[in-house]
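Missing here is one protein chain; the remaining ones are kept as they sit in the complex.
We call the chains A, B and C, going by the order they appear; numbering starts again at 1 in every chain.
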Amino acid sequence: MLNSVLFLAILFLSLLVFFIPGKFKYHFTLVLLLCGVVLTSVWSGMLLAGDDQVLEIPLFAPSAGSTFILTIDRLAAFFIIVVNITVLVGFLYARGYLAPYLKSKNALRFSIHYFSYLWLWLSMLMVVMIRDGLSFLIVWEIMALSSFFLVIFDAEERSILKTGISYLIQMHAGMFFILIAFLIVEKTTGRMSFDALGEYFTGNRNLPLFLLFFTGFAIKAGFIPLHTWLPEAHPAAPSHVSGVMSGVMIKMGIYGILRVIVSMQSDLLVTGIIILVISLISGVLGVMMAIMQKDLKRLLAYSTIENVGIIGAGIGLGVTGMALDSPALALLGFSGSLLHVLNHSLFKSLLFFNAGSVYQATHTRNLEQMGGLMKNMPSTALLFLAGSLAICGLPPFNGFISEYLIYMGMFQSLSGATLYHSIVVLGSVVGLSLIGGLAIFCFTRAFGVAFLGAPRSDKALHAREVSAGMTIPQYITVALILLIGLASPLVVKPVFEIVTRTFAIDDPVMVSGAFTANLAQISIMGGVFVVVLAGLLVYRRHHLSRRQVDTGPTWGCGYTAGTARQQYTATSFAYNYNHIAKPVLQTAKEMDEIKEEEIFPRRRSFISHSDDIIKKALIDRPLDWLAGILKRIAVMQTGQIQHYILYAFIFMLLVLLLSILKII
Amino acid sequence: MAILLFFVISVLLSISAVLFRNRTVTRIITLAFALVLILFTVYSWTRLNQTDLTYFTYDSTGVLLLTVLAILTLPTVYHGFIYTSGDTDKRYNIYHAGLIALMTFMAGAYLANTMTVLWIFVEATTLAVAVLIYHDRTEMSLEATWKYVFICSTGIALAYLGILFLGFIYGRGDAPNLSFSSFSLIISNASPLYLKISFIFVLVGFSTKMGLFPMHTVTIDAHSVAPPPVSALISTTLMNVGFLAIFRVYKLFASTSVLPFMNHVLMLAGLLSLLISAGYMLKAKHLKRMLAYSSLENMGLVAIALGAGGAGYYAALLLIVMHSFAKSSLFYQMGQLSRVLHTFKLDDCGRYMKLYPAGAMVLLTGMICILAIPPSGLFISELMIFRGLVANGQWFVLIASVILLSFVIYAMSTRIMHITFSDPRDESKVQQPGAVNPVETVSQFMLLAIVILLCFYQPPFLVEMINQGIAIIPR
Amino acid sequence: MAGFILIVIAAFFVPGMILRTKSIASGRKGPGLFQPVKDIIVLLKKGSVFSTTTGLIFQIAPAVTLATVICAMLLLPFAEQKALLPFEGDFVLFAYLLALGKFFTIIAALDTGSSFEGMGASREALFSMLVEPAFFILLATFAMFTGYTSFSVIFNHFFVTGNDYVMIYSIIGVYLFIQIAMVETSRLPVDDPKTHLELTMIHEVMILDYSGFDKALIHIGTYLKFALYGSLIYNLIVPAGWNIFLQAGLFFAVQGFFAVVIGLTESFRARNKMNKNPKFILTLSAIAWIAFTVILILTDKLA
Partner (left out) sequence: MVNYLIVLFAITLMYFSSADRLITYVKLIAMQGLLLCGIAIFELKEVNTANLLFIVAETLIFKTILLPYLLNRIIRRSGVTKVHRLAMPGFYLLIFSIFGLLISVILANILVNPFINTIYLAIALFTLVTGLLLIVTHKLIISHLIGFLIIENAVFMFSLAAGNEMPMLINVGILLDIFVGVLILGFFGLRLKPHTNELAMLKD
């Protein structure tokens, strides 16, 4: 009772944001956010610690006929925690990030922004807590809507507005898939709820309905080829927002997929394979496109797609494991993906915040104009480095742990696997390892070009370190990242617990136990690594202190007049790669050739940008086509009365005709 | 008897509004009428399902729509006062006389329990609204008025034919004056062919009023020139009149074998309406016309809802009610917008968020509501429509409408967002923005609040009323 | 423990042997066996010069790289003796540790802001990305073949699977390991440490700006890597469970053999054209895939 009252209080208090005087809006929102975070975290903490399956909190008295009942199970609890962490950190970061806008935008804009932020968070919480279909769809849409208003914070720019709207439309389209899937469930079972899924799945074929749900959720999660909104929306949004969106909002799609899988009964193998294949494609293509990007945030957006691919691969393996009832595979696959959900929410939000800081310092997102930022903004650079190491899954950071679990799922299931099974698994091994390699390529490029070397433009040259208010939240995130990386068993044990409880895997204690042991070993290794490294560095310092150390220009192979423009650029770094990747990626070049009769060629410009083929083929072309048709249809309002009468005439004739033809 | 009293009083008020050449008097008269109407509505709630004056029945659907009208009365009057404040006394009085007449006739149309009486009232509303559309006395308004009256009269003639056929189906000459309830007793042994023809004529005829394809064209024009408060009425309560006429006939025939036929025709009309509205929204250049097309789209949805059957019936009535609130508040907002920006041309509008924040909020919220994006109540009815379609396996209609709706959402949100946030496309035409008091938006916010509230919680009495209205329709 | 020590010892002479083989093959007398070690000592004595463009990353990179290699060594077993930190799936960690090292080498090269080093970095990144799958397929195949996922256990059970065709597989494995080792330690045919034109270098050009202590660290790391791969190869060839001293002897024999092979390849083979390299490296993955199918046959799954 108290719980629901408190939650409702937060829901309604959020409206006050509009009426709080300008300079207290932020604090008010922060307080509200904190209260909510504490409340919900306590709920999920209680559940995870306790032994009961679910915690039910009806928002209104049932007599009111309302279906808003918060049902927290272990899965939900996990996601609640993930959401809370990132949202809170993101809002702490927002203070500094929004500071420059305080002058240019009126108070209402900020009210809208904070309000939407609160509601994005609340709706995400409710998405994971609500089981009833109708209520779920409502909060699901509220989530899309609020994030839309967050994305268009800078709405004065038409391009941003355009992006935001196309984002909204795609979210809405995705919602329709889920809606229809629910309605089909209701048609057979009479109930429109996640709880009714099991009943439906026992009776009917599972795959078609699952695919409906999957499509709907995959649009949110950003699986290729449904990712098209993602690389547009993330760069457009303010950085704390893109951090939250990419960190946790897309995970709601993952949540939905898991929620559906929980109650699936048959068709598991084929489902698993489908998910696996789509995920690997997303992973590889996502990172391949990421490498080609010059816009830092767009690069991060594509790498989000890659990570969603990894998460999906974990899920796919888990489902396959359920199908082949090999508990090891199921457990490790699901745990790996869940853990990666957490990890990605941490380091991706970190990276986006970081990109925001860079943007604030340099007023550009274009890698080619950065360079040498580490000199002026060292802590930002270090944070970005940490983030990229983590996202590449390198030890001793957290990314490694989740990828390790997924790998192990594959390897464990290999021994004594059937032919097809082993082929699938090995295929995914190849995919994962390729993703790993590409990720390293991508982030060495990003970090190296942005932060290292010599400044490539004045913007970069005059960049200044951002305020502590913006770096401290990032340090918090890094601390969490390292915690998971170095003390993985602490985190993985509960995750195992969640997975075994949620997916009713008859807990192979040997597996989970053994793996906590392995992870302990990894932690030790991490410790060793840190110690060795520290030792080396200390000795080095000591050593150099006794030798003469002098500085000079970079070795130019005899050429002494080197300038910053001669450095390897982001484009040239990916040049060879681009050659290999041509078939899948497409880099458009805009240049005009020098004519023959041109004796003194004038100044020329050369622009190259990589376009998303899938987006072109799947969204742009069909939509233009359809819109064209619709516009051509809309020519009836001629202003001539006789035509207006004619329509009625024709309509009647049409009906006559159809009824004669027995069509209606 | 009460209804007779109501009519007499209203007509007297309306006449006196013309006679007295004094603004304040007119104002008082109008407010008095609003009071009378609201009192009458309350009274009608007390006498549910009872017949009055033999030709009128306080049946649930009628009373529901009457209530909607009553709720919209005060805002309409309020915004009317503001809008007409600049006019000469003559026009001022004529405007309000027309307004009173229009509302009275609409009330009559809602409660009429006989086809012919309903028809007469519909005719009357056309005349009343013509006066209001012509209020601005411009070339445009002249044209719009002429077209409106002409097409409506044609439509009404057609509808009358439909009623005649209703008469033919059964020898009794007084068939059409039988109340719907008693008619439903003899409907069963009617020849389907006649029923079909009659339905077609009624549908096409009243589609002028309901703003549904094929005769939607003139309402669009009327919207674009009428004073904003009047447009609000045209696209909500007046459309409800048309809907009610069609709905009553539909309900009457539903028990016979022509039900599938009617469903198909309705779905056809609905889909075509969606198609056209989507197409026009993609090329809309005029804000009020765009809103008019959005009404067309919603009426199309209503038609589809009726056609879908099952949960669709409930959805249709719910949609009608909530659309009335959302759309009217948007149209009221148009009044302030025109005073701030001095234009409805989309290219010249912009920066509304800066110039008039409160209005911009109305615009945004209203947009969300009208586009049936949660937390808008329209989403519920949309979902129920889909439920009905899925239940009857109408996959084609389902997919088509989903696609078209997405286009509508795209077109409308793009335009409204640009008005709200970005700068006008050609700064040259921009005039000095006027100042408007934010308080004027309060009523609009209230209406929108109702819509949003209905998304989370539909009060039992509403559900009860709607269910009574659709009780006799076979599922 | 033994494995660790042996690797360190081997690291002392393996690079020397390579040099020696090359010089002999090209008819020169060549430097002594321990010349590389002496070079390192010289480097350690020297002071250092740092480019003004560079920063923290450039300075810590060599240490990080070396640290990763050292940690990787802890994962390798010798004979029945388990590694120091054995656990299921340690080879995943192995691969990722080396990747971590590479990550830092690359960004360190970018830190200098020199076009040459950038070029080298780009190539290095590309090639190491392409070589990853080969390694993983190979080890996945081991895992499937033996049913274990830890170096120590895999190699102990490699020959006791009681499968007659084991030799075929171990040969393919050895071949692949040698090739991977060549790529990872940037030798021919992918890269040529002795080329004198920056434009054709990969690894060498990345460390152009290093001097003194840091350069020494880098060299140590490279040498250890040789020994690392050598011991991997050794574990593939020699069944566990023989006499320990015999094992030790064989170990050095194998390391020597490995060194000689590298030396000979480098003397008698031209390096690839730079844009041929990706294809070449991808071929390794292809071969690894073949190995996988072979295993499918051997374990009678492809019936």
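Some observations on this one:
Throughout what follows, contacts are C-beta pairs under 8 Å (C-beta built on N, C-alpha and C of every residue); 3 or more make two chains touch, one makes a residue touch a chain.
A quick note: this is a predicted structure, and the numbers were derived from the prediction, not measured.
The chain not shown here is in contact, across the full complex, with A, B.
Touching the missing chain, out of B:Ile71, B:Val149, B:Val230 or B:Val340, is residue B:Val149.
For the options B:Ser44, B:Ser224, B:Gln336 or B:Ser381, the residue in contact with the chain missing from this view is B:Ser224. Note that of A:Ile423, A:Leu544, A:Cys557 or A:Ile641, the residue touching the chain absent from this view is A:Ile641. Think of the hidden chain as still there; on chain B it touches residues 116, 119-120, 123, 127, 130, 134, 139-140, 142-147, 149-150, 153-154, 156-157, 160-161, 163-164, 167-168, 170-177, 191, 193-194, 197, 221, 224-225, 280, 283-286, 289.
Those residues of chain A that touch the chain absent from the view are 634, 637-643, 645-646, 649.
Simple rule for what comes next: only the chains that are shown with their structure count from here on.
Compare each chain's C-alpha centroid with the centroid of every protein C-alpha atom shown, and the nearest one belongs to A.
When every chain is reduced to the mean of its CA atoms, the largest separation from chain A belongs to B. Separation between the centroids of chain A and chain B, computed from CA atoms only, is 44 Å. Averaged Cα coordinates give chain A a centre that lies 36 Å from the centre of chain C. Looking at chain B, no residue sits in touch with two or more other chains. Partner chain C is touched in their complex by these residues of chain A: 371-372, 374-375, 378, 385, 389, 392-395, 400, 403-404, 407-408, 410-412, 414-419, 422, 425-426, 429-430, 432-434, 436-438, 440-441, 443-445, 447-449, 452-454, 514-515, 517-518, 521-522, 524-525, 528-529, 532-533, 536-537, 540, 543-544, 547-557, 562, 564, 566-568, 572-577, 579-580. Touching chain A in their complex are the following residues of chain C: 44, 46-57, 59-60, 63-64, 66-68, 70-71, 74, 85-90, 92-93, 95-97, 99-100, 102-103, 106-107, 109-119, 121-123, 125-126, 128-133, 135-137, 140-141, 143-144, 146-149, 198, 208-209, 212-214, 217, 275, 278, 285, 292, 296, 301-302. Here chain B touches chain A in the complex through residues 147, 150-151, 154-155, 158, 196, 200, 204, 207, 213-215, 217-218, 220, 260-261, 264-265, 268-269, 272, 275-276, 278-280, 282-283, 353-354, 357, 360-361, 368, 373-375, 379-380, 383, 386-387, 390-391, 398, 402-403, 406-407, 409-410, 413-414, 417-418, 420-423, 455-458, 460, going by the rule given at the top.
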